[in-house]
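One protein chain is absent from this view; the other protein chains keep their places.
Presenting chain A:
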Amino acid sequence: MPVIEVTDLRKTYGGRAVVDGVSFAVEEGEIFGILGPNGAGKTTTVECIEGLRVPDAGRVRVTGLDPVADHARVARVLGAQLQESELQAKLTVREALELYASFYPDPLDWAPLAERLGLGEKLSARFGKLSGGQKQRLFIALALIGNPRIVVLDELTTGLDPRARRDTWELIEDVRAGGVTVLLVTHFMEEAQRLCDRIAVIDKGRVAALDSPAGLIRRSAGATVISFTPSAPVDDRDLNALPELASVEHRDGRITLAGTDETVNAVITLLARHRITAHQLRVVDATLDDAFLDLTDDRTKEATA
């Protein structure tokens, strides 16, 4: 049974459907990503899962329970890091950790957790005096302190420096290795690609695609990009006849093709047949970035359509 089930979720603000029929299921033990541009409805969706917002329609179940009606039971197994929140300015890091640990029946030991998140030196510092990154790390600690079965992290590494971001990714991988299911909202492609088993791409309140990172890349047009400077001109008709070709571009004598592995093979055969040497030949796999833009950006869709 999935630990999180969202079925046809809808939420409307001021007559505008901000979440418009979102469905997905998160399996136990996976890291599930929600990726999407700003304003796509990601936060609204996960806050319905956390029981902070009440859906206008649709069904949300966390370990089979309704997060609004059964709030206390869901809150015991679900740890949350909100996109935006604060603590009392004069509360120290240690007091915050102790306080939040006291809310749960079987909390983690807060000292190693704080150490792990690089807060060991800051235990006596007041929340109001922490830097943005330190606040963020404290909120990650508070999401984990209750020893939850599920953690929901909204914009996990926003505000963190590259070093802390990588440390946090390792932490999340360890957390998952301990059997915790992770629901991760992000707009960092690198983060999604590195951490997520599956990703739901949300755009304008709808699920635009749901697949593994590799699957998303594979299904985007032009998953592989081949570029080279030919030693002699190549006939355009030959290029356009290449199998599974998505696009051709000429610039300063250099040719850039987008396609698949099959396109790569065909272009090499083509060049060999005409005894043309490909200088500075590069074959690059498209990234999640490309796939994401392909899935969410209307302009590229229209341009390639």
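General observations
Just so it is clear, a residue touches a chain if its C-beta (ideal position, glycine included) is under 8 Å from a C-beta of that chain, and two chains touch if they have at least 3 such contacts; residues count from 1.
Assume contacts and distances are computed from a predicted model.
One chain of the complex is hidden; its UniProt record names it "Transport permease protein", one of "Cytochrome P450", "Transport permease protein", "Tricarballylate dehydrogenase" or "Fe-S cluster assembly ATPase SufC".
Remark: the omitted chain is touched by one listed residue; of A:91, A:108 or A:123 this is A:91. Of the candidate positions A:36, A:55, A:146 or A:205, contact with the hidden chain is made by A:146. Note on the undisplayed chain: of the listed residues A:52, A:248 or A:276, the one touching it is A:52. The set of chain A residues touching the chain not shown comprises 50-52, 71-72, 75-76, 78-80, 82, 84-88, 90-91, 95, 98-100, 102-104, 139, 142, 146.
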